[in-house]
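One chain of protein is taken out of this complex; the other chains stay put.
Just so it is clear, A and B label the chains in written order, and each chain counts residues from 1 on its own.
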Amino acid sequence: MRRLTGWGPVLVVGLLVVATAFPFYWAIVSSLTPEARLFEAPSLFPSQLVFDHYRALFDQRDFWIPIRNSLIVAGNTTAFCVLVGSLCAYALARLQFRWKRPILAFILAVTMFPQISIVSPLYLLLRELRLINTYPGLVLPYLTFAMPLTVWLLVSFFRQLPAELEEAAMADGASRLRAFWEIILPLSLPGLATTAILTLVYCWNEFLFALSFTLGPERQTVPVAIALFRGQYQVPWGQILAAAVVATAPIALLVLLFQRKIVQGLTAGAVKG
Amino acid sequence: MLEHPDVRIVRRETPDAADQRHQLYVQWLNARASDPDILQLDVIWTPEFAAAGWILPLDGFGPPVEEYFPATIAANRWDGKLYALPWFVDVGMLYWRTDVFRDAPATLEELSRAAARARDSAGIRYGMVWQGARYEGLVTVFLEYLGAFGGRIMDDDGRIVVDSEAAVRALRFMVDEIYETQNVPRSTLTWQEEQTRFAFQNGQAAFMRNWPYAYPLMQDSAESRVASRFAVAPMPGADGGEPTAALGGSQLAINTNSENPEAAYAVIEYLTRPEQMLERARVVGQYPTRPALYGRPELARALSVAPDQARRIIERAVPRPVTPIYTQLSELLQIRLHRALTDQQPPRAALEAAAEEMRALLDKVGLAPKEPNGAGR
Partner (left out) sequence: MRGDKRFVGAESREARLAWAFVLPALGTILLIALFPLAWTVWESLHVHDLRMPWRGQPFVWLANYAEVLTDGRFWGAMLHTAIFTVGSVTLELVLGLVLALALNRAYRGRGLVRAAVLVPWAIPTVVAALLWRFMFDAQAGIANAVLMDIGIMDRPFVWFIHSAGAWVPIILADVWKMTPFVALLLLAGLQNIDTSLYEAARIDGAGPWRQFLHVTLPLLKPAILVALIFRTLDAFRVFDLVFVLTGGGPGTSTEPIALYTFNALLQNLRFGYGSALGVVVFVVTFALAMLYIRALGVELTQAPE
């Protein structure tokens, strides 16, 4: 099978990479540009690079706090969802029982749930439970999208495991439960890891719930903190872009390291089901 | 604080723009946050927050209400209870050119004639400028003309009366100043406080209606062409009414969900003491809400306007309608006022439409005034 590597496709791909990378490049460059020069005519290759904005970000604005908040919320949500969701996904993928197909379809449908539609009851509920502006007050709503997502991703992953695994274990006398615990789970670690990463990313990026259910910097997550950056006179672009770089770098790193797995997980889940 | 050594005060910064601060407060208070304990409210927010149950009534703490300007206290009462203490006050004033006129005009008719004369003989471009853009400031300007002719937006029973004869006369006067005598330029209909200040400051206007903040800025001879050549006076009255100033300013209130209401009141009590108000006047030029202070020499040194003149104007201050849905009512009124002022609708029709819409809204939210014969809702 010949694969054409003519210059046409390569050019398109090259354009893609440039178009994708440019805003990041521009953000990084601008975040290192002194404030005074930011509002002048921009130049592609700047002469002066300073770390003022990054320093201000952590000294003046305590950007550690939103980072901590995001980590705690995303971490707790992911841990709970992967733990509970993996059981559910295994059952849906490998066990036989009635209602399996409707439940699968239901979970798929819930992944497309519009968050905005449940902001009002969640707000009233959280307010009643005095959970507004708290960590549980974010983790609970996050379960809405994180749980179905985790289950869906893990279902497609579990399906890819060889069908004979449980058979072999049970032929040796193990119960289904033990087969799951001792055979399937260890083999699933890569899939669990990928799912965990994807769920973490989704939680980290979430904005609407974090905006609605937090009140101030003590509990705001990174996206909310950046979106609400206020300056006294002008928009503090230097610091905003520095924050953007800081918020993006770890995700970019994660994604680059695990790209193959992530793409597999995503396209399998979205296309093949 | 030596009187209460165990009270710790933490300041929380809020956005400068009133709208943004309002939104932030609404967000916090609605979520029943216990922080912050003390809030700084714009004068038109008190009834709204009080009716929503977000701030505490202060009567139980025994505040000395008789020591404040009555209008400022009235603006902070809802349902018979006092919900905030006035901290500093802002009032609309008439700025006039002392190098063009000998005295400030005593009536609106005099003002109109003087402005016309200034344009003809002294060659000043604009006779009079005020804030005419479609925003809250327009309502404060209208309030002053309204009071000059004896009209009101809402009466003491909560009834909308902005379509009265006096009101129609007031609005027609404003419209005529733009299109008949042409004392007021059309561009004023897109101006807010700063644009009017620039016009007066550059010597382009003989009269300006604005808040006290403009005074010290225009005294800066480096920036201002009229430094030392202007003074302030109350906005004059007219037939059937009195000189009227729109009341603005800030008040201090306590969050209903505060965990330290007594300590919070102690702080408020401290901040509203006479010495504190004098210091505030000295450091930031804000006007005290205690009439007694206007006889003190320290105030004369601190303020750019002579204290007894300022006091005269503040005593003429009229609050905007004290109702929880003031912002929405104001929006309806602003639209209609602006339509009349931009000559898209005659004043009477505009005010009648505004009144009807405002009454419908009050009705809809269950705030319609009770009918005197008991046939109300």
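To be clear about the criterion, a contact is a pair of C-beta atoms (placed from the backbone, for glycine too) under 8 Å apart; a residue touches a chain by one contact, two chains touch by 3 or more.
Computed from a predicted model, the values in this text were never measured in an experiment.
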item	value
Chains shown that the absent chain touches, full complex	A, B
Contact residue for the chain not shown (choose from B:9, B:26 or B:349)	B:26
Contact with the hidden chain (one of A:72, A:174 or A:208)	A:208
Absent-chain contact - pick from A:57, A:169, A:183 or A:226	A:226
Interface residues of chain B (partner: the chain not displayed)	23, 26-27, 30, 48, 51-53, 324-325, 365-366
Absent chain, residues of chain A that touch it	1, 3-6, 8-10, 12-13, 16-17, 19-21, 23-24, 26-27, 30, 38-42, 84-85, 87-92, 95-98, 100, 103, 105, 107-110, 112-125, 140-141, 143-144, 147-148, 151, 176-177, 201, 204-205, 207-208, 211-212, 222-224, 226-227, 237, 240-241, 244, 247-248, 251-252, 254-256, 259-260, 262-263, 266-267, 270-273
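Simple rule for what comes next: only the chains that are shown with their structure count from here on.
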item	value
Distance from the mean Cα position of chain B to that of chain A, given in whole angstrom	49
Contact set on chain B toward chain A in their complex	15-16, 27-28, 31-33, 35
Contact footprint of chain B on chain A as seen in their complex	127, 130, 132-133, 215-216, 230, 232
